[in-house]
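Here's the structure, in structure tokens; my notes come after.
All protein chains of the complex are present and in place, except for one that has been dropped.
Per-chain numbering from 1; labels A, B and C assigned in written order.
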């Protein structure tokens, strides 16, 4: 992981130390289950808890010899144990520990990530309300289309985020599974009951059928949901980058006191956070790709997924979390330039009302084809010459007669906000 | 799409003709809504239905002039209409039609895909039951690990497929949205009520907030669920390819009467279907990547997603469908060589029982470390020499004394199937 | 492949018929080699050429029975042959034909693609010369930076394209290999000499070591070079989309007579071609991903790459070719709005000259830090207030004294074009 983008609490979740602690947590849950089922004597778990100590360096040194991280962990942790050590890792295989602990880590990451999304959702909704009635020009293909509500931008992101939160919850629910079923997942040396009890203590459920490992579809799905979420964040980032373009300047991401935009050009205020998020979205997409490829393991498992997961599980969760948090920071502190927003609506000299003119002509009886053709003709002329579209229409005798005093009415942005309220109502929220 | 992999009914869903028919279907639903709300005169929809005819060539010719597929469609379809044409496409923008019709197409594809998955599930479950009690060697890292149930392979796929069916249903539910909200999604020239009524007729719901288009997160999520499903199919395919390897030969995909494996080598029977599926999984993954990149459209939309979707929507749905259907064909007609399966368990001369020996030693009081070390020593010797592991253990005085008559018991595969039933029970099905 | 994006001559290269013709071409080259080495009687190739006829439907019908496309081809093509048939496909394996013919197809595609790139290069260079002296505002982070030459945009694309042409040539040179070395690539039943002669006739060289197939690194590299080229085209497309934005309007992709930008908004002229190319770049990237995954075949080959290549070889070559041709069309017919370009330089009221002011202050003795700080202060004030940067500086006594009459000189764009000529000279071309 790139140090500068690693935020707490996730950062601490992915240290080697925390990983070993999670492994111990799983091992202990199993011992407790053995106690509960009277296989291990009462007090065994407690004894282990007291005697087990995690010494990262010692584990790494041991790994150099045995070339197996879980075996090194067991050797090191049980070093000072007495007879209780015989119940440590009993009936288990390495992947029982690694995969169950992995699920724990991911569930915890997802908790933080979902929570962070929910806070971002609040910020987005707040802005959506704040700017509901501010008219802005809607742009399709980067070209002015028709006026709309500036708040709708935020509401659209909010709606999409809401879907992503649902997906994240779905994924979290899915991924909250463990497996304690031994070398090939058939409970050869462990009772399914032990798995059930131990996993329950950890807040997990048994995956219905395991091989040596938990199937990688869970992680692949999680990573793709991250990629879908990253797509939204990229959409937000790109919108703000567009709005911050010098010619548009309708919004600006926060620019800190003391910040410098360029080493060469003192006047610069650049949307560097949004650009950073754009780049990160590419990373998150690439993790999904790795996740997909990690699924088709050989037979009852091969370990090819493992090296890849050492990179992508920490990096994907920390990066998406960073992205959400930064997006929230941007949304909460974004500068909106209302004046420019309003001003920009009119830079086409009224062309953006062309559809309304066309529909008005249809309403008074012109055919759609005819209306389209005549309106396009004037529109293109206005486009070339920079003349006022409204004035041009007024000069056309036929149109002027057909539309009469409606023309002035047509060239007002408020009309386009008439039905906005209906959209907001869909979220059933107090404002 | 590659002709040879295009199966009905999906193939017909993606012809140009069917696409135009869906567009007309959406246009008509809107007209009906206008009628219902007394905006269009009663009978308008009926008139349009009668006068509208889809002439693919004429639409394509018109498109060459106007360079816009929806406009070409409207021009061509309304050619012979009378006054009712004024209600055709009224208040709509092209994307209202394209995106809503897209959703219709995808929902229909998903119906077929889910149905196909469910049938595959049945086949997998049947095989899982059939081979429940057949012991086989579990392989981890490609190396013999411990015996397990051959049926578990199928059950593991069945369980993963079940999760994928749930994901597909989730995605289908998500994607069943339309939008009829005009040029920038603000209902400038159409009442939200019209959208609601029209979409209901089509079996869709309004997307909560649209820009000019429906947000692409829906499709991106769908494509990633396809990629996750393709990962399972790849897992199945790779397993069968492994089992069909000459040295293993525990299973074989169906080989048709008259089929030839090689132009050069008359003896060959190759798992070409499974290999084909393996290659296709790569395609499906790549579509997800395109789907992710298609999300961050500029402002109220740009149309960059459109060219990409012309490829990937038909290709992804048809290819994944082909994959599911072919997998089902393979599973239903797979040849299982029971004798080889049983024979293979013993090719390590008993090494695969090493864990059981170790645990038995722990049970009678040896420490785990000591047991591991001694068992590994004999195991490696047996591995090198090809001697019988059991005989070797019996010759060790200490072990022989500690385990006594348990030794013979240990070297039996049935032990490993003891708890299998518990796994099967989780699915709560009649056998 | 999507019909509407398939252009000649590549489209014809990828029909089933042309594929079979290439197969026959390879088979015949081998027979000719046998003749040359006096293994086949003189005249055999000629006889085969006369008796072999390609009947696509018959081949497909036969394939339904034998489930193997090359065997079906052989069976069908040799149907009416006499004794000369015994030299047809003699000593070969299917992949000898398929892979060698594939190389032929790809070399031919690359010829067309390289040629198309070279023509695009000419168009880009021409525009680079044409707009060399037109000052424009350089934008970094989407924010006005400093003036530069509008022609440099084209020259930068030209330079990058030149690199891509070199890469394409490298790839073409690499990929011009065949293999006629039998079932596992060891010339078991064919003399290496035959391969050499036959391939020479086809304009190919033997791949140094084959398995049953030619290694897939060649194709993977080709597809990634396509992806790198697509990245350039995307860069061009995105630049034009930006320049066509209503607020910027410095350029516009060609808009045909009769074209319609929107079914709803008659005034619209949208950069739909550039958007189309943007979407296609995503596809081309995704093919590279498939190409990478297609490399690690099992042992002396598996056939998993085959299904994937049936999609991506035609689609990647045809799509990248379409992209190059469309880009050329756009570049050759692009509309450049000089007035807007010049006008836009000044919309920041002179801020874009901030670095020059800073450097001028350093030149007259101020420290860099001090100069940066004071210039940033005025720049930000000017940014907020919209005041003229130049006037503001003139009002500052210290600056005004230090820079004196240099100030007016500083605020001229021509300064930024001083060294442009040096860049153009690097290409050593006549203008």
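Criterion: a contact is a pair of C-beta atoms (placed from the backbone, for glycine too) under 8 Å apart; a residue touches a chain by one contact, two chains touch by 3 or more.
Just so you know, these numbers come straight off a predicted model, no measurement behind them.
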Omitted chain - touching chains that are shown: A, B, C
From C:26, C:48, C:198 or C:227, residue that would touch the chain that is not displayed: C:227
Touch with the omitted chain, as defined above, among C:7, C:159, C:347 or C:402: C:159
Listed residues A:52, A:70 or A:320, member touching the removed chain: A:70
Residue among C:121, C:142, C:261 or C:350 touching the omitted chain: C:142
Option from B:269, B:329 or B:394 whose C-beta touches the chain left out: B:269
Interface residues of subunit C (partner: the chain not displayed): 75, 78, 85-86, 88-91, 138-142, 145-149, 152, 155-156, 158-160, 162-164, 167, 170, 174, 182-189, 191-192, 207-212, 215-218, 220-221, 224-225, 227-228, 230-232, 234-235, 237-239, 242, 278, 281, 285, 288-289, 292-293, 295-303, 355-356, 359, 362, 367-369, 415-420, 422-423, 426-427
Missing-chain contacts mapped onto subunit A: 2, 4-5, 65-68, 70-71, 74, 89, 92-94, 182-183, 189, 241, 256, 258-265, 270, 272, 275-280, 282-283, 285-287, 289-290, 293-294, 298, 302-312, 315
Touching residues on subunit B - with respect to the absent chain: 137, 139-146, 241-242, 244-248, 260-262, 264-272, 275, 289, 293, 344, 347-348, 351-352, 354-355, 358, 372, 375-376, 379-380, 382-383, 389
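Methods note: only the chains that are shown with their structure count from here on.
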Farthest chain relative to subunit A (centres taken as mean CA coordinates): C
Inter-chain centre distance, subunit B versus subunit C - centres from mean C-alpha coordinates, in Å: 32
Whole-Å gap between the CA centroids of subunit A and subunit B: 24
Contacts with 2+ other chains: residues of subunit B: 89, 182-183, 189, 278, 285, 289, 293, 298, 302-303
